[in-house]
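A protein chain is absent from this complex, but the other protein chains hold their places.
By written order: A and B. Residues from 1 in each chain.
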Amino acid sequence: MARILMKGNEALGEAAIKAGAKFYFGYPITPQNEVSAYMAERLPEVGGVFLQAESEVSAINMVYGAGGAGARVLITSSSPGISLMQEGISYIAGAEIPAVIVNVMRGGPGLGGIQPGQADYFQATRGGGHGDYFMVVLAPESIQEMVDIMQEAFDIADQYRNPVMILADGMMGQMMEAVDLDNVEKSDRNLPPKTWATTGMAHHQGKNIINSLELDPAKLEKHNLDLKKKYDEMAKNEVKYEMYKCDDADIIAVAYGTTARIVKNTIDMASREGIKMGLIRPISLWPFPQEPFDRTADRAKAYISVEMSMGQMVEDVRLAVNGRKPVHFYGRTGGMIPEPKDILAEIKNILGGVK
Amino acid sequence: MAKVIYEKPKGITDAITHYCPGCTHGIIHGLVAESLEELGVLGESIGVAPVGCAVLAYNYFNCDMQEAAHGRAPAVATGIKRVLPDRTVFTYQGDGDLAAIGTAEIVHAAARGENITVIFVNNAIYGMTGGQMAPTTLLGQVTTTTPYGRKPEANGFPIRICEMLSTLEGAAYVARVSVHDINNIRKAKKAIKEAFQTQIDRKGFSIVEVLSTCPTNWGLTPAEAIKWLKNNMIPHYPLATFKSPWGVK
């Protein structure tokens, strides 16, 4: 099939179906409503179930039940709705249920706005709910990459029995781009059978319990140590990033998703003015990529984190740079899309100061 | 040779329960387990445990279980049932779980006619957390958070869940029973079995509210607690079958 023009919100739904997710639970919230409408129409055609829940709180718990019963499940929402789901996500992580959660981010805090934002970085990369847990967080920069990453997200979720979050924003959800849905690379991961799923004792050996409660402190710590081991594995194996024109760059921007696209425009603009600028684009925000920083820290004069937030990923950039070079920040908030010329002005300013 | 006249139901594990002396959770667990076994669906059943006194129910029921967040059991059960529509899926919830923090989930599961069965244990108090006021606490009843008795002007009125859910078209089977004596335990068993049969017949949402005792937090002996349930709870929470696919007398 040729490339077709598709809205991000619809493409991600179709990609999930192609990845074998036949169950979707959600609650309306802008700017991701097209996912629900798309799934409501498509899922019955493939023998799946779309269910509009009474709240995000309820929807994420339906994901808990359905995922615990062994199904591949997709849930999507936007920032305030994702906040409501945090209880459920914590339980899903604690009970080790695979699920894919998409956050089509908008501006905050509170009701914030409905235009694109990236201010949920902390929430996504630090677990988000209570307790010690992490999710693999993936941030695509185009609709095609979002489609490709969806298959990967479900595989990662199943491999580790852990929730995976795709962090998009209103721009990725609302825009249309050309996308090829049929040439998605199938992974060669060896996915374990879901022998733990609650499908009824007549359907498997012994009794299965999906649970995150452990009242005995020693046993709870053991559970947390096991989870930690799993997170360490994820941190080792699931790092993804792109390095763009970093080889001889004097200044390296760090940006993800929508903002990375804008930074790429800025790099072209900068190069026309003789400024050597590169981009490190983390595709996995957790685990955050360390390697591209180690590879560039000798050569680069400075780094700048560019985000649609007031400064969140910049903390991970500082940890990765670890004092070797100055780390700067440029950020705008929900709907105030950073413009290449403004980013470039900031960069000239920095390079003027970094001699 | 001695003749076996009663056995522990196959639907109950060998685990020793943590329930207080005189608590009626054990009786209700037994009735649920017997019903699943007698209907031949034990191996096809998935239960959802709540947060509250029955939080460890996943250790006691001998079928696949999921432990839900506080109040969310009907949503979790919905997720399971939508994936496995031919299995028997039930929740087991207390009054704080179902009638306070989980009100949205129970109302909407019923409104959707979600084909699950809910066992709702109402003892008019929070047990696990130490005797606080529940949404079903009676007027005048003393709890740790209503030390002067529940007053309507400060604490509002007790909620009658069965009457409320009966108004919803999606609720196919709604009954309130009690387990304060043998006769009522028999009736409770019948209701629980009918509720599961409603699900097996794919008729829609079913709920059985079981009036239960909490001697520990009521500050009564088990025998006094039984009497208190009969004299105080039943007048406010009348025992009845409110809706049934087989008709209501």
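Operating definition for what follows: a residue touches a chain if its C-beta (ideal position, glycine included) is under 8 Å from a C-beta of that chain, and two chains touch if they have at least 3 such contacts.
Heads up, the rule we're going with is that contacts and distances are computed from a predicted model.
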Hidden subunit of the complex - UniProt protein name among "Fluoride-specific ion channel FluC", "Sugar ABC transporter permease", "RsbRD N-terminal domain-containing protein" or "2-oxoacid:ferredoxin oxidoreductase subunit gamma": "2-oxoacid:ferredoxin oxidoreductase subunit gamma"
Which displayed chains the hidden chain touches across the whole complex: A
Absent-chain contact - pick from A:Glu54, A:Glu177, A:Glu242 or A:Glu315: A:Glu177
Contacting the left-out chain in the complete assembly, out of A:Leu5, A:Ala202 or A:Leu319: A:Leu5
Listed residues A:Lys264, A:Arg281 or A:His328, member touching the removed chain: A:Lys264
Residue ranges of subunit A at the interface with the undisplayed chain: 3-5, 30-31, 114, 170-171, 174-178, 258, 261-262, 264-265, 268, 337, 339-340
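Everything below uses one rule, namely that only the chains that are shown with their structure count from here on.
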Subunit A and subunit B: spacing of chain centres that average the CA atoms, whole Å: 40
Contact footprint of subunit B on subunit A as seen in their complex: 23, 25, 49, 51, 53-55, 57-59, 61-71, 73, 87-88, 91, 95, 198-203, 207-213
Of all residues in subunit B, those that touch subunit A in their complex: 13, 42-46, 48, 55-56, 58-59, 62-69, 72, 75-84, 87, 104-105, 107-108
